[in-house]
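The structure under discussion is supplied below as structure tokens; questions concerning it will follow.
One protein chain is absent from this view; the other protein chains keep their places.
A and B are the chain letters, set down in written order, and residue numbers restart from 1 in every chain.
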Amino acid sequence: MTTTEHNDRLTQVGKGTPGGEMMRRYWHPIAPTAKLDENPVQPVRILGEDLVLYRDRSGSLGLIGRHCSHRLVDMVFGIPEERGLRCPYHGWCYDETGQCIETPLESPNSKLKDRVNIGGYPVKEMGGLVWGYLGPLPAPILPPWDVLVQPNSLRQIGQTVIPCNWLQCQENASDPVHSVYLHGHFFKYILERDGLIEERASDPTTHRAWTSISGVKGFDHVISKRDEHGVQKAMVYTVERGAEKYQERWHSYMIFPNIARVGGAGIRFEMQFRVPIDDTHTYHVVYDIYTAPEGIEINPPASVPYYDIPIEDENGKPIIDYILAQDMVAWWSQGPIVDRSSENLAGTDIAVIDFRKMLDEQIAVVEKGGDPMNVYRDRSAIGDVIECTPRINSSTYQGPTWGSSRAALHKGYWRDDADRHGPLLEDVLDLMRRVDERPPAPTQ
Amino acid sequence: MTTTEHNDRLTQVGKGTPGGEMMRRYWHPIAPTAKLDENPVQPVRILGEDLVLYRDRSGSLGLIGRHCSHRLVDMVFGIPEERGLRCPYHGWCYDETGQCIETPLESPNSKLKDRVNIGGYPVKEMGGLVWGYLGPLPAPILPPWDVLVQPNSLRQIGQTVIPCNWLQCQENASDPVHSVYLHGHFFKYILERDGLIEERASDPTTHRAWTSISGVKGFDHVISKRDEHGVQKAMVYTVERGAEKYQERWHSYMIFPNIARVGGAGIRFEMQFRVPIDDTHTYHVVYDIYTAPEGIEINPPASVPYYDIPIEDENGKPIIDYILAQDMVAWWSQGPIVDRSSENLAGTDIAVIDFRKMLDEQIAVVEKGGDPMNVYRDRSAIGDVIECTPRINSSTYQGPTWGSSRAALHKGYWRDDADRHGPLLEDVLDLMRRVDERPPAPTQ
Partner (left out) sequence: MTTTEHNDRLTQVGKGTPGGEMMRRYWHPIAPTAKLDENPVQPVRILGEDLVLYRDRSGSLGLIGRHCSHRLVDMVFGIPEERGLRCPYHGWCYDETGQCIETPLESPNSKLKDRVNIGGYPVKEMGGLVWGYLGPLPAPILPPWDVLVQPNSLRQIGQTVIPCNWLQCQENASDPVHSVYLHGHFFKYILERDGLIEERASDPTTHRAWTSISGVKGFDHVISKRDEHGVQKAMVYTVERGAEKYQERWHSYMIFPNIARVGGAGIRFEMQFRVPIDDTHTYHVVYDIYTAPEGIEINPPASVPYYDIPIEDENGKPIIDYILAQDMVAWWSQGPIVDRSSENLAGTDIAVIDFRKMLDEQIAVVEKGGDPMNVYRDRSAIGDVIECTPRINSSTYQGPTWGSSRAALHKGYWRDDADRHGPLLEDVLDLMRRVDERPPAPTQ
């Protein structure tokens, strides 16, 4: 059983806490790059620290302390300069290390600026996201996860602030069996209750809500296995329990510490990043790509668009009629930090338990001064892309029979997940239709 | 004088507090049944406890713990089953005692469910309200107060969450003299200030706002008397003080501990229930019936409709131009828990003081292990209905001269109380008109 102390160790993200120090060994996405096009200065709260992200007029990014050292005005009102960010109050200018580089109203002989530094952290762009690193220097390599660098793809970024600790999101993804109820029976119940089921069922193919409901029959146990990036896990079906044959249904892939490779089929691949804002809030990023097979032209927008994934409707009522919304409800409805000392873990929680063990071990690795898993310092060892399960490969397109409803958004399944709120929905549906309508490969 | 410690004793409602334990000896209304028609699972907070109320597919009600025992997801997202409520996350199902009765994804041999119980309380329906009982078992009889079971009546339920302790509501009703100012001078002042008085005064009969203002003349003192259900009290007018004759004007009836029988005249009768949500919030239920005399047909809706009684307008400004609104202002404007150690009680507070004494005594009764007043365990002693003062009797209809403005809503007085917000207003007015227009009883 998890004690209160152990729960703190797993969930706290502040500077100096065991979990917070482990989390500080990783690059985390902190904003879509496109947000800087709207306003080049953005407030960022991450791992309990209040910071300002900016892009200066030369295009360089900075992630520095929130308040000017002079009279403590909020630098979120700062003016981006050719180099650095200038305080609006008296013009003190800071570079990306937080070093004050100008105090324009002071005497030319003043040495004041030399002793003023408000702190700065490394920051980079990849895949339309801005990434920050809050740990000890030198910073490791920003990992080129496949979805971030995959060419010839439409991509869009969904973001939400979830009012709970990050680990609740990650433990949900660590648990393959929740889909049977949360995305099966519960989904069906909500659609029935809210009078939406006929519209959703109008598609001739079998609908997710129904297929998943069949998920209990023949289920025997959960298996999980660790690999170099994290934990994979599956539901195992057996003939003894009533399945037609032995089957392992593999579920989303947990990339340590806070990434999930969710779904993935046909041309659609997704990563979810669960970035701790503080102990009780999570910046949740859903990163989707839709990869065009060879021979299909696409025209992605110049910068990767982002959208806000809602958790409540305009009346403050939780939205629960699509997959991610159901997951989000499971996360925050456990409370700001779920009291793991009050849980009753069951046999099917084995992958959740395995993930917690990995978390414990990696926190210990950091305590001993080591690099935890998925921290890379040798470019030659990882190359230009880190491929994940399930693999992206445009040639894996499987023809008219899709592996998953998520690969068939154009048949109406877009209503079933966050994609429905995305700005690229029409482009994605068009791409999927074109992929589907390709002439068969010549047989001669 | 009341000390701070004594004030705590009178006002606290949490489990284990003297007042909270006394309150746990009673059934309390927790929601209109009609809310379950909208959504069969409802969050309930009562006596400081967070619970979930549900109606399963067989029609049975349950009032159980808020979080699933497994991973602590909020059961307010639960799925009602043929029997019990199922957690949306992994399908654990609970019956109305809070006992886990199914863990569908666990091994068929698992005994886990047998040791899982999230707590449940008795719950019943009466009069269009759902009632809960949070005290020691066996639960007493749910009292059939007359308004709840009176046949041949229109009924509607007004509800409000008041941001203060329940006792402030009850002490207001315990005090007959407040009407002179709060519903007299103050009412008139508000109508004048807000330019509403001409519209209100357009009715030819004398208006409440004016009649009450005459209430000081001849007033001498307050009397109160205890009876089997609570406290009745009156303002006494004497010739010595300028009244035309000795008169006792009886005011609303305090039914211990938290019910008021308010107003009541002609065919309209009302009870107000002041249910503690916690120490500083009260779920306030205004229950009105309009009883058709013999020979008049009515057609009540299948389920008793409810409505929200507003305390603020859309700009956040308190609404104060009707009777109940004025009472509600008096309640919450004393603060979350009024500091009774700072009061200056006066001669006219005698019935308030009597009610506090009764409260003290009944708390002591519970501390000694006894049943406090109005707790019934013997059906034969109370019968099918508990009648209250003033008595409901369709034959008491008094003809064209009404005993109270509340009995003459159809003459425009509906603007003066919460009825004006009720969904049945038109039906009530129509009923009153038909009652009024009845031909005189044949004299031969």
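As a working rule, contacts are C-beta pairs under 8 Å (C-beta built on N, C-alpha and C of every residue); 3 or more make two chains touch, one makes a residue touch a chain.
Predicted model, so just to flag it, every value in this text is computed and none were measured.
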{"item": "Residue, one of B:Ile30, B:Leu47, B:Met75 or B:Leu182, that touches the chain absent here", "value": "B:Leu182"}
{"item": "Per the touch definition above, residue among A:His6, A:His90, A:Lys124 or A:Arg193 touching the missing chain", "value": "A:His90"}
{"item": "Given A:Asp8, A:Asp74 or A:Asp430, the one touching the chain that is not displayed", "value": "A:Asp74"}
{"item": "Identified contact with the non-displayed chain, of B:Gly195, B:Gly316 or B:Gly347", "value": "B:Gly347"}
{"item": "Interface with the unshown chain - residue positions in chain A", "value": "39, 67, 69-74, 76-77, 79, 86-91, 103-107, 110, 112, 116"}
{"item": "Positions on chain B where the hidden chain makes contact", "value": "171, 175, 177-178, 180-182, 185-186, 189, 193, 216, 219, 221, 318, 320, 326, 329-330, 333-335, 338-339, 342-349"}
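Quick note on the criterion: only the chains that are shown with their structure count from here on.
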{"item": "Computed distance of Cα centres, chain B from chain A, in Å", "value": "49"}
